[in-house]
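To keep things clear, I will list the structure first and then write my remarks on it.
Yeah, one chain of the complex is gone here, protein chain that is, but the others are all in their spots.
Read from first to last, the chains carry the letters A, B, C, D and E; within each, the first residue is number 1.
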Amino acid sequence: MTNPLPRILIEPIIRAALLEDLGHAGDITADAVIPASATTRVAFIARDPGIIAGLDCAALAFALLDPSLILNIHIPDGSAVHPGDTIATIEGNARAIVSAERVALNFLGPLSGIATATNGIAKSIAHTKARITCTRKTTPNLRALQKYAVRCGGGANHRFGLDDAILIKDNHIAIAGGIATAIARARAAAGHLVKIECEVDTLDQLAQALRAGADAILLDNFTLPALREAVALINRTAIAEASGRITPQTAPAIAEAGVDLLSAGWLTHSTTVLDIGLDFLP
Amino acid sequence: MTNPLPRILIEPIIRAALLEDLGHAGDITADAVIPASATTRVAFIARDPGIIAGLDCAALAFALLDPSLILNIHIPDGSAVHPGDTIATIEGNARAIVSAERVALNFLGPLSGIATATNGIAKSIAHTKARITCTRKTTPNLRALQKYAVRCGGGANHRFGLDDAILIKDNHIAIAGGIATAIARARAAAGHLVKIECEVDTLDQLAQALRAGADAILLDNFTLPALREAVALINRTAIAEASGRITPQTAPAIAEAGVDLLSAGWLTHSTTVLDIGLDFLP
Amino acid sequence: MTNPLPRILIEPIIRAALLEDLGHAGDITADAVIPASATTRVAFIARDPGIIAGLDCAALAFALLDPSLILNIHIPDGSAVHPGDTIATIEGNARAIVSAERVALNFLGPLSGIATATNGIAKSIAHTKARITCTRKTTPNLRALQKYAVRCGGGANHRFGLDDAILIKDNHIAIAGGIATAIARARAAAGHLVKIECEVDTLDQLAQALRAGADAILLDNFTLPALREAVALINRTAIAEASGRITPQTAPAIAEAGVDLLSAGWLTHSTTVLDIGLDFLP
Amino acid sequence: MTNPLPRILIEPIIRAALLEDLGHAGDITADAVIPASATTRVAFIARDPGIIAGLDCAALAFALLDPSLILNIHIPDGSAVHPGDTIATIEGNARAIVSAERVALNFLGPLSGIATATNGIAKSIAHTKARITCTRKTTPNLRALQKYAVRCGGGANHRFGLDDAILIKDNHIAIAGGIATAIARARAAAGHLVKIECEVDTLDQLAQALRAGADAILLDNFTLPALREAVALINRTAIAEASGRITPQTAPAIAEAGVDLLSAGWLTHSTTVLDIGLDFLP
Amino acid sequence: MTNPLPRILIEPIIRAALLEDLGHAGDITADAVIPASATTRVAFIARDPGIIAGLDCAALAFALLDPSLILNIHIPDGSAVHPGDTIATIEGNARAIVSAERVALNFLGPLSGIATATNGIAKSIAHTKARITCTRKTTPNLRALQKYAVRCGGGANHRFGLDDAILIKDNHIAIAGGIATAIARARAAAGHLVKIECEVDTLDQLAQALRAGADAILLDNFTLPALREAVALINRTAIAEASGRITPQTAPAIAEAGVDLLSAGWLTHSTTVLDIGLDFLP
Partner (left out) sequence: MTNPLPRILIEPIIRAALLEDLGHAGDITADAVIPASATTRVAFIARDPGIIAGLDCAALAFALLDPSLILNIHIPDGSAVHPGDTIATIEGNARAIVSAERVALNFLGPLSGIATATNGIAKSIAHTKARITCTRKTTPNLRALQKYAVRCGGGANHRFGLDDAILIKDNHIAIAGGIATAIARARAAAGHLVKIECEVDTLDQLAQALRAGADAILLDNFTLPALREAVALINRTAIAEASGRITPQTAPAIAEAGVDLLSAGWLTHSTTVLDIGLDFLP
C-alpha cells in the first residue's frame, strides 16, 4: 500500500477547497431543502475499472465539514477497483454529506484518474526493469497530491520542485555555453545529496554529459535505435531516462530499449477522471 | 475579448504555485548554471490550434518572480491561435525567465485546453440558441480560473459555488420527500436574487418542477425525443439545461432539441492541455 | 431556527479575533491574578429584550481558547430574549473563561443588535407580504456573520457580494448610456442562474427597466404615492424592492404600498449592540 | 494631524475586505455593463458634519484593486468636514472605481462615525483636563482601525489587547480573593513597563486599590458625588478613569469631577456611520 | 511554574515549522525505512544541566503530526534538569515520532538554552532586588516564545514590541532635539496605561530625563560608580535599568549598584542550545 501523505500536509488544501465551494454563505440548497436533523448513508461506487487515489482527501473533506460523520474505507488508495465496487461508505448528517460530496469527488476522481493512467503504463512495462515517472507539469498547488497519485498507480516520482535536484535542460546548456560547463557549474554548487541530471538530444551530447559526470541522463525524443545505442553508451554509469511520446502503446518498446525510467508529463496534466459516483444507500 | 479577472483575485494562486515549485531553496539549477547577469528573450509558441486562456496568469508568474521582466502579449486570452503563432514574448534576466517558465505553462496549457474544448462545442452549436456551460466539477482551488477559461472559450458559467444559486438534485429531492416540497422550501429560504434550478430525470418530474415554479430545469440524461418533449413542456417558462454525454459530436443534436444550455463536467476535469512551448529566441 | 453557518466558515474569523486580543503574550492579567487551577461558572445574561445572534461565534471563542470548557446553550441564535434571561452558561478553567469573555461578547452583542433591529422592522411589516433585507453596507470581513444575523432577526438576504447577482445602479446606467443598454449587456453576460436587478429613481426609468426585462427593481427613495404607482406598473412581472429611509416607523407604510422587499443599509452598519452581560455564578 | 497607521498593518485587512466582496468571480455587474476602457472621476462628498477617519483605508481599497487610479485627498483623516465638502477625488478606470466603491465606503463611513462621536465628547469636555478613551469593546479584527479612529476624533486609547497592560476587574478580584492579593500578584508578574489598573465599585475598594499601589483606577458607575470624593482620595497618586453612561450629555459633569479619563465602549460598538457619498463628477 | 502560552498562540508557529521540514513530500526516509505499523517509545534526556523551556512546543510538534501519540511530561517548562534526567516520554507510531523529532528539538533545545542562560544570571543576582530582563533583539517571528523562555529562566520581560511601551533612545532624542522635548511629546501621545522609558548615557542626561518625568530610565553602559550615582539620583522616583556588558560575571556588581533591572540582548540572540537528546527506549 502507498504511504499516505501526512494530514498536516493535505489539510490546508482540502480546507481551501471546501471554502472555495461554500463561498459567502455555505450550501444554501442543502440548508433550505434538507432538514437539519436528517441523516443518510452513502457510498462511493466505482463506475469504471481503475486505481484509487485521493480517498484520504475525500475522507478529510467530509471530516472537516462535520467531524461526526462516520467513514468506512473499503478499498484504500493504491488499490484496484472494478465497476460496481464500493470504495467507501459515509454515514451521518445528511446536509454535511451532501455539502461535502462535490469537493470530495473533485479530489477523488482526478487523482484516481492519474493513478489509473500511471498504472496502465506501469503494467505495460512490468516485464522490464524500467519504471514510469511523472514530471513538474502538474496542476498548480496540487503537485504533492498528484505525485502521490502517481505513486498509488505504481509510478516513481521525479523531482518535486526546482530545489530538490538539478536538471539541466537545453536552455540551460545554451545559456551556459555547453554541457561540460553547465555540469561543472552544477557540480560545484550542488550539495552532496543533490543529484545532477542532464537532458540530451543527441548521442554526441550524451557523450559529453557522461564525460562531465552527470548522475542521470534525460534522453529526449530519441528514436528506438538511438535509445538502444544510448543505453549501451551509458552502460550503467548513469541513470537513463527516456521522455517524449510515452503512451501505453509506445511504452513497452521504449522500456525494452533498456532505460531505467520513462517520464510522461501528460500523466499529471491531461488525464481524465476515473468515474466514481456517490450513491445514496437505502 | 473576455473580461480579465482582477489581479487581486488571481495573485495569491500564482504566488502559491511559484512557492510550491521553488520549494526550500529556489531554482538550484538556474542559480548554478546560468550567470546572474545573463539575459534572454523567449516566446510562447502555439504548437496546436486552439483558444488561449491563462496568459494573464502566466504573465503574473514571470512578474511575481522578477518585476523587471518585459512581457509583450501578442494573442490575448480568448483569442484563437494556430500552430506556430507567437502568443507572447518575454525578455530580461535569464534565470528568472527559466525559473518561472514551468509554473507559467502549468497555468497556460491546461486553461487554454479548457478554452479550446469549450470552444469546440460552442462552435458546434453556434447555429442554435443553446450555450455550453461548465459545472462545479472543477480542480480544487482553481475554480475561478477554470470558469474564466470556459468564458474565454465562448462558454457560459453555471453557479460558482454552493452559495450563489440553488440547484436541487436527486438526493435533495429524495431526502426532502418530493420535488414540490423541495422547491417550496427553497423558495421560502432563498433571497430575492437567488434562482432555483431543479434536476429532473423524467417528464413527470419535469411537470412537478414546473408546477412548483422552478426558474430552471436540469434535464439529466434525457434521450433526444424526451428532450424535445421536455422543451415543449417547458415552453419558455423556465430555462432548460441538458446534461449528460455532451461532446462535440452529440452537442449539435442536443442543442437543436431547443434547450438553452448544455452543461458538461468534463470541460473542467478531463480536458488535455493545449500544447504551447516556450522557445528561446536568438 | 436559523440554519447555523458551518464552523469551517466562521472559525478563521473567531480565531483571528482571539489572536487580535491576545496580542504578543496573551492575557497577562488573568495569568498573573487567577490561579492556573481555578475554575468558575458564568452565564450570558440578557440585559435588554432582543433577538440572539452570534452565540455560535461566542461559543467558538471559548472552545478555541480551551476545548475543555463546557458550554450549555439555553437560548439559541434566532430566539427572543427578555431582560434577565440566561442565554448560555460556561463552566471550566477560570483563566480561559475570563480571557475569552470580551471576544465572545464582541461577536454576540453586535450580531444580536443586528438581529434585534432587523426583527423590529420585520415585526412592523408582518401584516404585509414584504420582507426586510440587508445590503452590502456591512462591516469589512464580517459580512457572512452580519447577513446571518439579519436572518436570525427574520430578515432576508440581498446579494452577498459583487459576484452573485447583478445590481445595476445609477452610475452603471450613466456610464453605459441608459437602462436598456445596461440591462441588455447584463443579460448577455450573465450566467443562467444570475438574476438582474436595476435601480430606478423615477417611474419613467422603471418603465424602461421593465421593458428591458429586469428580474428585480430597486425603487430608490420613492414617495409613497410613487411607490404605489410603481407596484402597479410592475404588476408582479418583477420583484419590487424599496430602499431609502427604512425605519420601524416608516416601514409599515412602505410595505403596505405592495413592494416585496424593503432594504436598509443601517441594519449592518449603524445598529447598537444588544446589551448582554457575562455574570459569574456563585 | 493623526499619525497614519503603517500600510503594512492595514493592507491585509483592506485586501481581505476586497476579496470578501469580489467573491468567486469579481464584479459581474461592472464587467458586464461598463466598457473596459471607460474612465470616470468621482468624489467622496460629506453629507453630514463630522470628523474624517479611514480615508487611508478607502484610498488603499482603490489602489489595491487598480494601482493606476489617481487619488487626491482634500480633507485628511482627523479633519472636520461640513456637508457638501469634497473629501477626496478619484480618477481613472470606471470599472475599478465602481468595484472598489462599496468596500472603500465600508471603511470610511463607520470609522468616520467613530471619530465623529469621539470628537463630540472630546469637545464637550475640552474645558477640563479629562480625555475621552475607548475600550476593548471593538469590532472583531478591526480594533487597530477603530482605535485609530478614536485618535482621529481627538480621543485617547486604552490598552490594545489583553497583553499590553493589566486591568483587574471585578471577576479577577473575586477569584483572586481580594483587591490587595490581585494587585500584589499583578505587580509580581508584570514587566517593568506594564501599568496596573484596578476597577473599583466603591470608595472602600478604591482605598484598597490605592494602598496596594495601583497605577490607575477604573471608577465604574460612580455617582457624581462619589466620583468627586474618589478623585480627592486618589489625590493624583494614580490615574483616575470614569466609566459608565458616558454620553455627550453626561460627559461634562463627569469630567468636571476631576477624573483624568472617561471611557466609553459604545464609541466602537454602537456608533452610526458618518454619511459620506461617492458622487460621479461630470 | 511559568504560565504556559495559550495553544492558539503557538500552534501556527509549530505547524509552520513542521511544514518547513516536511517540504514537498514528507519524511521520505521514515516512510521508506520504517513499517507503517511500527511503534516505539522514546524519551527526551538532558545531557547538560539547565532549565527547561519549550516542552509545550515540542509536545505540540508531536501532537500536530499524530494526535494519537502519548506524551508524558516529567519535568515541565521552568524546571531544572540534571544530566541524565528524563524530561518527557513519547509513545506511539514510530514514523510519526521519528518525523517530528527534529522539529521538536529545534524548539526545545534553543528555548531551554535561553532559559538556562537567563537563570544563570538570575541566580547570580538573587541576593539583590534586581531582575534580569530581555530586549527586542530576538529571533524573527519567535519573540513570544523566546520571551516565554526568559520567564521560564526566572527573568522578567521588557516590552514585547514597538507598540506596548515607549522607549526613547539616543536617535529619538537626537532627532527630537533633546530629552525634554522627546519625553514631553511621548507623554502627550501616550495612552494612560503606557509607560515611558528613556535611555541616557550620562548623569546629566539622567537629570533631564527625571525632570521630564520618565517612568523608567535605561542607563546604558554606565561604569559601576556612575551607576551607583545614578541610582542615588533616581532615588526610586523612576525604575532604573542597566544595560551593556551584562554577563553572569558582571551581573552581581551591577545589580548590587541598586538598579531594578539588568537587560541583556544576548539572552535571545547569542545563547547556545541546552543539549537534550531523544533516546529510544527498549
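In this text, a residue touches a chain if its C-beta (ideal position, glycine included) is under 8 Å from a C-beta of that chain, and two chains touch if they have at least 3 such contacts.
Computed from a prediction, not measured in an experiment: that's the story for all the values here.
Although one chain is omitted from the display, it touches the following shown chains in the full assembly: A, B, C, D, E.
Within the whole complex, the absent chain has one touching residue among E:Asn72, E:Thr139, E:Thr202 or E:Thr237, and that is E:Thr139.
Taking the complete complex into account, D:Pro6 is the one of D:Pro6, D:Pro225 or D:Pro282 that touches the chain left out.
Across the interface with the omitted chain, subunit C contributes residues 20, 23-24. Residues touching the missing chain, restricted to subunit A, are 133, 156-160, 163-165, 167, 191-195, 197, 215-216, 239, 241, 260-261 (touch as defined at the top). For subunit E, the residues touching the absent chain in the complete assembly are 13-14, 16-17, 20-35, 38, 40, 94, 98-99, 102-103, 105-107, 109-110, 113, 136-143, 160-164, 166-168, 171-172, 174-176, 182, 185-186, 188-190, 194, 266, 269-273, 280.
What we mean here is this: only the chains that are shown with their structure count from here on.
If you compare B-E with C-D, the chain pair joined by more contacting C-beta pairs is C-D.
Of all chains displayed, C has the C-alpha centre closest to the centre of the whole protein C-alpha set.
More than half of the residue-numbered contact pairs at A-C reappear in one of the options B-C, D-E or A-E, namely A-E. Of all chains, B has its CA centroid at the greatest distance from the CA centroid of subunit E. Chain centres here are Cα means. That of subunit B falls 44 Å from that of subunit D. Note on chain placement: the centre of subunit A and the centre of subunit B lie 22 Å apart, centres being C-alpha means. Residue positions 20, 23-24, 143, 157, 160-161, 163-164, 167, 194 of subunit B each touch two or more of the other chains.
Under the stated contact rule, the graph of chain-to-chain touches is complete, every pair of chains being in contact.
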